[in-house]
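Just one protein chain is left out here, and the rest sit where they should.
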Amino acid sequence: MTVRVQPEPFDAGAELNGFAQGRSDVGAIVSFTGVVRDVDGGLREMQIEHYPGMTEAAIAGIVAQACERWSLADALVIHRHGPLAVGAPIMMVATAAAHRVAAFEAADFLMDYLKSRAPFWKKEVTVNGAEWVAAKDADEDALNRW
Amino acid sequence: MTVRVQPEPFDAGAELNGFAQGRSDVGAIVSFTGVVRDVDGGLREMQIEHYPGMTEAAIAGIVAQACERWSLADALVIHRHGPLAVGAPIMMVATAAAHRVAAFEAADFLMDYLKSRAPFWKKEVTVNGAEWVAAKDADEDALNRW
Amino acid sequence: MNVMYFAWVRERIGIPHETVDSDAATVADLVAELVAREDRYAAAFADVSALRVALDQELAAFDAPLAGVREVAFFPPMTGG
Partner (left out) sequence: MNVMYFAWVRERIGIPHETVDSDAATVADLVAELVAREDRYAAAFADVSALRVALDQELAAFDAPLAGVREVAFFPPMTGG
């Protein structure tokens, strides 16, 4: 189980290849990569603020929950903070399990919980100024699935 | 949209990095990698037979359906055939969309359909002999979700 | 008409494909003709509910008509992914 919170970019492909290597009990690996998306062609930069200390603890708690509930062989979460360019990777989740259903569900669960329970805040800097991204009701509702 | 059916191994990390590159409309990328899993420490090799021609057409049909239903920016399917060693990658699916729900659902759908509707057959060669893998009712049932 | 066999169907019949001259109206009629031929066909088609069929590379039902079909394939349920 790996959790990293960092300002530096990461190489999603290299992380995927390094993940769950050499385990013969793994049949399914799911990864999610979040990327800075240009909404209307006007995004200059995304800024991510976080709460050092609480961030790592909150993510570790969510990952431990997922590992137990879906009997994961391994799990990985990387989340960046600081200024991010359009097209840059924001974060990544990977899960490894014996079967595909567990790997898919656990990755989906991790994303829902990270989105609404890990202390990160996104600010979009556009050609028209900077604005904090508002939380979506749908993201909060998504937690009720689990 | 990319579909490849091949005996050669592939590099899941390199495929993930090459996928959906340079598209500013993508916020979410999900990948699934299937790996030859050693069930009881007795697996020598996995053999995959397929139906050349029908395989490519069936996969392309399933991918086109997913792209339309979830408005995917891009989708990738790689599936191997022939003899595969324990721990080797069997196949890979990747989806790219604006938002995470679409990317997750489309990848999940692709896996369910590839498993039961693309003409591949797995044979496990163990220390006790060779046996064709039986289709699971759960895999057929999974299609009813969509 | 080209008839193809995959996985354990291929192994039981002993060949991957063959050309069959038949006036069978449906897939089920063709299966009946093959079963009547030899024990290895009877063994392969003993339980058609355990089998799938594709006509010209598209999945079909056992009561589907064969008119105009060039390629018939018999195989067990798929297990890819």
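Note that the chains are named A, B and C in the order they appear, and that numbering of residues resets to 1 at the start of each chain.
Rule of thumb we're sticking to: contacts are C-beta pairs under 8 Å (C-beta built on N, C-alpha and C of every residue); 3 or more make two chains touch, one makes a residue touch a chain.
Being a predicted model, the structure only gives us computed values, none of them experimental.
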Checking the contacts here: which visible chains does the omitted one touch? A
Which of A:R23, A:R44, A:H99 or A:K123 sits in contact with the chain that's absent? A:K123
Applying the definition given at the start, please give the residues of chain A touching the unseen chain. 34, 48-51, 53-54, 57-58, 79, 90-91, 111, 114-123, 132-135, 140
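As a convention for this text, only the chains that are shown with their structure count from here on.
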Comparing each chain's Cα average against the average over all protein Cα atoms, the nearest is chain B
At which residue positions does chain C touch at least two other chains? 81
At least two other chains touched by the same residue of chain B: list those residues. 34, 111
